[in-house]
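Excluded from the complex is one protein chain; the other protein chains are retained at their positions.
Right, subunit A next:
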């Protein structure tokens, strides 16, 4: 299958990087610039951060005789998204002292610090390290943060998948000591020791690799959106194993139909003790067969579609000690979070705090500080950019309730807003073509007016916006999706499944806010009157013939309606 083509530039960079060191350490000493050397900015992703610049300021900088307003976005590695209250307080302190004063929860159950200046990178990393946290492999061509369903009320099952997430993350972590050397000041390895990356290889993976673990009926982590997913199978109160899902992925490029989002395929089942080996072998198949010449065609989804699913499964089974068994039945209900309070029989409570687009600042930051200062329970970041304050003992619930009230953190929400996500986009993301986080809340306010007219205010409908087609907010699995094309204009997608098992379909091209409202309002109206009992909006628009059903990634761009500019 492999046609010899030149390797992408990043492959050479990785090869020459001396296990991800490059010249990063030297770049930190160059005080005249807030940036790092170009090549190093590719390597720093493996260390968990991106170089960015404030795009709101680009126009003025030249006149001011200053370079672009560079800063860094630093992403933590937090398997399963679980922090202790003490760790939360450290994260908050670092965000205030070393970042822009905000904490950004992401769809990968972690925290992003934004606006970190070059001179603050080392203190930030050291601060995290002090509290047993790190940023290793949070970005880059490696296995990213491993996420798992957030359902602390499921007690043992949640504990099991959280532990699995931690073990998977640890097992697939790069072995290089570069992070510890550069950021923590660990002594360099002495001459005799030869470093190696037995799983990832010395040029690491062809592209990013994402793993998620779902605990049905919760599909909060969107198990079909990742390179590799595990669906816990519970029988007689025990997790007896996991269905294996491979080849999911969101990213695509506008105008390049050979790039497409793909929902993962269920390829089998494995027992709990075989999960790590299964993950490792799938990673090594992707390592050896993934496309290293074209980064837009390098994710596992293309590897699978290029070689065919059967061949891929065969390759995986060849490497496995215990072959994959037939998949077992499962059922998902929703991709959303259960917001508000959940109380267990023994009185233990969990509160899911709705965080609009995951951005925590100001009053909410202060309120969470006060709650964390109680030093009770755990702080769990959800894949929907929300935050669960978990495991609150009955005795402390009144205190938490009082603080939530005092800081105004418990607010009524519409079904649409509760199920909304946006990526960061402008002003910091270098890929953004349009606004996302700064715009979606206003658009939702307009759509809420329409929903209210039709009595749909409390109906759960997923809506996701991204500033570019790369898919950080997993838009292509949403019932309604808006993907940025250019400032003010979006492509509108419809027909994703509420429970996250089906991709959506392009409905309108290049629409602005007015056109989005105009397109959706009549659909809300007919949905309100024509829907069948329990029918979700995403299913309705397919039954009503508004968009064609997308059955596989390869037909994502097919069967477009006339309005979508087919």
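Keep this in mind: contacts are C-beta pairs under 8 Å (C-beta built on N, C-alpha and C of every residue); 3 or more make two chains touch, one makes a residue touch a chain; residues count from 1.
Keep this in mind: contacts and distances are computed from a predicted model.
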Per UniProt record, name of the chain withheld from view ["Glutathione transport system permease protein GsiC", "Protein translocase subunit SecD", "Cytochrome c-type biogenesis protein CcmE" or "assimilatory sulfite reductase (NADPH)"]: "assimilatory sulfite reductase (NADPH)"
Residue of A:98, A:397 or A:485 in touch with the missing chain, whole complex considered: A:98
Sites on subunit A contacted by the missing partner chain, in the whole complex: 31-34, 54, 57, 60-61, 63-67, 69-71, 97-98, 117, 119-120, 123
